[in-house]
Every structure is written in structure tokens, then in C-alpha cells.
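Heads up: the structure comes next, in C-alpha cells.
And now, chain A:
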Amino acid sequence: MSDTPSAPELVHDTTREGVVTAMRAALGEGLIDSMIKPNDDVWVRVSADAWQQAGRVLRDTVGCEYFCFLSAIDWLPSPYGRGEDDPTAPLPERDSTIKQGYTGGSTRMQVFARVTNLQKHFGVTIKADVPDSEPSIDSWVTVYAGANWHERECHEMFGIDFNGHPDLRNMYLPTDFEGYPLRKDFPLLARMVKPWPGIVDVELLPGDDADEPAVSIEGEPA
Partner candidate 1 sequence: MTSAIVAADLPYWAQSLLRVLGGTVAVLLPAGTIVYLFLFKMMSFMQSRLGPMEAGPYGSMQLFAEVGKWLQKEDISPTRADKRVFRAAPLVVLTSTFLLVAVVPFGPDAYFTDFDAGVFYMLAVSSISTLGILMAGWSSANKYSLLGGLRAAGQLIAYELPMVLSVVGVVIQAGTMNLQQIVVKQNSDEIFGWNGIGFPYILTQFVGFLIFMIAVQAELTQTPFDMPIAESELVSGYMTEYSGFRFLIFFIAEFATAGVFALIASVLFLGGWGVPFSWFGWAPEGNVEIANWMNVGGPLIMFTKMMVLTGIIMWVRFSYPRFREDQLQRFAWKVLIPVSLINIMVTAILKVAF
Partner candidate 2 sequence: MTDLADRQKLSYIAAQAADARLNVELETEGMTLNIGPQHPATHGTLRIIVRLDGEQVIWAEPGAGYMHRGYEKLTEVRTFPQVTALVNRIDWLGSFANEVPFILAAEKLMDVEAPPRAQWIRTILFELSRIANVSLFLGDLGVQLGAITPVFMAFRDREYVLNLIESATGGRFHPNFDRIGGLKEDLPAGWITETKQVMKKLRNFCDEIENLLFGNEIFQSRLRGIGVIPAEVAKQYGLSGANLRASGVDWDLRRDQKLPLAYDKVDFKVWTHPDGDSFARCWIRLQETREATKIVDQLLEGIPSGSVMAKVPRIIKVPEGEAWVSTENPLGEMGYYVVSKGDLGPFRVKIRSASFNNISIVPWVLRGVYVPDVISILASLYFILGDIDR
């Protein structure tokens, strides 16, 4: 019982710390950053060269045999905002600083994947930077067979090449589709055609005055 505020409880998550240690031991310089939320989750970031090796380490050493998914994040803030701009007016200036999330990063796009250890009941989210100039990274097909489809989808949505993938064709879109839809600078056509008129969007009940909208709820469409 003292007046000074007690130090925050230091929770030790030995499993997840062990994961990071094992990966550092196996990859050395390849492991760039990591983040642990105790008893919750663990994130690691590896370099692009070590991506495939990291997958193997996760599968064999850390024991994450279960492949959950693989995808990418484009960290550029969308120049179109939330699709509320007037299409006839020029695009307003928006902040376009790239700020990555957990475990940082240095490029615009990152691939990330999630694998699970079924015995010890934990999962690992692993990220890697994809070089901006030539977005390509090694394929995980030889590590986890299920990555095949996920990489195809990632390639068609983000334009990231996967070296060593046997059959990198489009998953959803027609073969001659131009552009990479999930990149932030690819506009959502529906919002170009008809911008979202704002969050206040309640039709008047018959008989109500036009001056007095029935409900005006900011931010929470009922």
C-alpha cells in the first residue's frame, strides 16, 4: 500500500515470446520487428528476402502447420477519402503520408499472412515489406500448398508478383482486367458515380416538413 502508482503488471507470454526467439534464432537479420500482445496475439515482420524462409521456420520450427490466409495491405491513405466527394469538383487535397501499423514498415504495400499452431493454440501474423518499385516477393506455395489461391487473389488485387508461383492467373476478375482494385488509388466506381451523400440519410415521413428532417443522427444510421 503506497501512494505511488503501482507499476503495470508485467505479463509474460512465454509461448509467444518463444516464437519470436525461435524466429530470431533461425532468421537472424531477416526478422526486423515484432510485437506481442500478451495472451492475445503476436506479430512479426521479416524482410522480403527472408519471407519464404520465414514461412518454413514457422511451419517446421514454430509448429504452425495450419495455413490460415495470405494477403496484402496497401498503406497509402485513399486519395478518394470515404467516397463523399463531389465528382464534378476537383479532388480535394488529402494527407497521403504512409504510416504502417503494428511492427512498422518502410514500403507502401506489405504482404501479411497468418498461420496457426493447432497443438499450442496460438497463431502468428507475419508481415513483409514489398519493394515499391517492383512489387514482388517469393511465393509460399512450396511452404504451404494452400497459399496458391491466396497468392493469386493477392496478385490480381494488389499487383504483387509472387516468384515461383506455378500459375499466377486471375482469381476473380477477367483475364484482361486492367488495374489492381484493392490498391487505394484505384477508385471505387460506385462512389465515383454516386458519392455517399453523408451520414445523414433518412427519408422524410409523409407529412413531415422539408425544413425539419425527421431524425438527424450523426455517424450512426439507425
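The set was built so that all candidates are chains of the complex that A comes from, given by their letters.
FYI, contacts are C-beta pairs under 8 Å (C-beta built on N, C-alpha and C of every residue); 3 or more make two chains touch, one makes a residue touch a chain; residues count from 1.
It should be emphasised that the depicted structure is a prediction, and the values quoted were computed from it without experimental measurement.
S.K.: Quickly now, which of 1 or 2 touches chain A in the complex? Give its number.
M.R.: 2
S.K.: Can you check the complex and tell me which residues of chain A touch candidate 2?
M.R.: 39, 41, 43, 65-69, 71, 73-74, 77-78, 82-83, 99, 101-102, 112, 114, 118, 121, 123, 125, 144-146, 148-150, 157, 170-173, 181-182, 184, 188, 191, 196, 199, 217-221
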